[in-house]
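Removed from the display is one protein chain of the complex; every other protein chain stays in position.
Labels run A, B and C following the written order; every chain starts at residue 1.
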């Protein structure tokens, strides 16, 4: 079945209620290309964090702009391309969260990008006139 | 199916380990004649109490004598006949337990005959040269 | 019949699986005695997996309740009592003697 129905693209409203639909869309793709339960969960997590960031940081709120997601199947990997038309940012400037901190000092935020980087095999941001594009690659075993 | 395989008789060792086998034997009969879950539980309880009493009181201990049980199916009732060859007693002399008592004063014993009388429709004891016979009747609805 | 005792901070949970009759009731009594002899008198008995309980079993419950309630030091409560056993407790007049909870978690949370 690998390859059938790919690439597939869907556009979602940029609000938090879309997150469950977005999860269903990428889980379906991850399942079809043969990912197991935990790999699917890692993909779901990375995409959820990326889309939450788009709504919160790129658009600065709900229902300001749309999110377009494309799933591409390749022999050795699943590629997920997430596009938005909000403000850009410099991902290199965002450090990993401090894991040494005491409970009281834990910031609690800053985990999203960290999860994306840890659980995906490749993470590429590109910012151009036609919006911001995040490419996530998860390799098949 | 009513009537098929009835009457059926089985003899058990007079010890507490037999109680589960006895329960299985009478539950099977009660189920075959169409009793529902609670009616089966009432039959199981009455027979278990009767056989426990035989071991404890009629024989005065485990593995002294045997217990023979016959199940008879009739159009309107299931009849269970329990026979032992231990000492006899006077059931009329046994009063129902006192249900008014405080927790501290509750005797805890004396419930067996009470359960038998309450949950069976007919209860007849007979004592003769050939042992003691308890006949329990549970009517079909 | 199987008995599993689990000590928690405020109470002990005793889960019984199988049939409580004259043959097995003494083992239930022993398991409960181990707890009360350790000076612990708040006990949850999980009856969800008990398919039969005769008067011998009821007697164990009442004896243990006497021990636990003495000096106001504790209490036996019952969790997930099957309908048939509830009918037995009722016929014996024992329903007022035991708090009953639909689930074990609520029973443990009571103490």
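Heads up, the rule we're going with is that a residue touches a chain if its C-beta (ideal position, glycine included) is under 8 Å from a C-beta of that chain, and two chains touch if they have at least 3 such contacts.
Everything numeric in this text was worked out from a predicted model, so none of it was measured.
Judged over the whole assembly, touch between the missing chain and the shown ones holds for A, C. When you scan A:12, A:41, A:89 or A:125 for touch with the missing chain, the hit is A:41. For chain A, the residues touching the chain absent from view are 15-17, 19-20, 23, 37-38, 41, 44-45, 48-49, 52, 55-56, 97, 99, 103-104, 106, 108-109, 111-112, 114-115, 118-119.
For chain C, the residues touching the chain absent from view are 6, 8-11, 13, 104-106, 108-111.
Methods note: only the chains that are shown with their structure count from here on.
Chain contacts here follow an irregular pattern that is not a line, a ring, a star or a complete set. With centres computed from Cα atoms alone, the innermost chain of the structure is C.
Chain B and chain C have centres, each the mean of its CA atoms, that are 25 Å apart. Chain A and chain C have Cα centroids separated by 53 Å. Centre-to-centre, using mean CA coordinates, chain A is 70 Å away from chain B.
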